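Shown here: the complex without one of its protein chains, the others still in place.
For chain A:
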Amino acid sequence: MWAFIHKLGSPKWFYAISTRLQPWFWGAAAVLILVGSAWGLAFAPADYQQGNSFRIIYVHVPAAFLAQSIFVSMAVAGVIFMVWKIKIADMAAAMMAPLGAAMTFVALFSGAVWGVPTWGTWWMWDARLTSMLILLFLYFGVIALRGAFSSRDSASRAASVLAMVGVINIPIIKYSVDWWYTLHQPATFSVTSRPAMPVEMWAPLLIMVLGFYSFFIAVTLMRTRSEILRREASKRWVRELAGEVS
């Protein structure tokens, strides 16, 4: 078991293993997202209150899930990098950050679009919206900090520390924003108090969530692989792969 993990930590082995894994995740992502969106957008029954506009949930909720999980994975990768000095973890963290920021933006944007038919406005200072917006700024901070260092090693370690600090703060921010909102006014709109969904509605949602996760894993693998090639470009196995050395 430990031998396998150590092997996975070496760029060469990770590259080899991910070559075999990658197509499966791409395939799963394509099938799940296609089935989920077709089912959710065309076949699931319309909501009795919101009509067809509720179908945006099939993009909104998976994106919001990913936005939060990616930050946590980034921090976990940061811990692995700082404690065990496994470079793959840092490469993965670096590659995850822009995807996480993009997913946070997708969640915010789809939420704003959804807000127009249901709340009659693009933006509400609702607790969830606010904490998502703060999450977006946290992503920007991590990406900007990594880009600001000229030495890659310092950049990696600084970004890891910031991701860890951020992940400790995310629950604190979330609960304080909830508190702030309830102080100001009672919750007029709440995503959680919607009537429980029937199976025909949440089954495609579950499929979409799984599809988004597969997509995240596939993209991270793909980007980490190209990052490995970039950082290890002078290594013998990479040059053999490129056909420079026979």
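Methods note: a residue touches a chain if its C-beta (ideal position, glycine included) is under 8 Å from a C-beta of that chain, and two chains touch if they have at least 3 such contacts; residues count from 1.
One rule holds for everything that comes next: contacts and distances are computed from a predicted model.
**Student:** Any idea which of "Peptide/nickel transport system ATP-binding protein", "Heme exporter protein B", "Lipase" or "Glutathione S-transferase" UniProt assigns to the chain that's been left out?
**Tutor:** "Heme exporter protein B"
**Student:** Can you tell me which of A:Asp153, A:Glu200 or A:Glu244 touches the chain that was removed from the display?
**Tutor:** Within the whole complex, the residue contacting the unshown chain is A:Asp153.
**Student:** Of the listed residues A:Val61, A:Leu108 or A:Leu162, which contacts the missing chain in the full complex?
**Tutor:** A:Leu162
**Student:** Please identify, in ascending order, the residues of chain A that touch the omitted chain?
**Tutor:** Given the touch definition above, chain A has residues 134, 137-138, 140-141, 144-145, 148-149, 151, 153-155, 157-158, 161-162, 164-166, 168-169, 172-173, 176-177, 179-180, 183 touching the missing chain.
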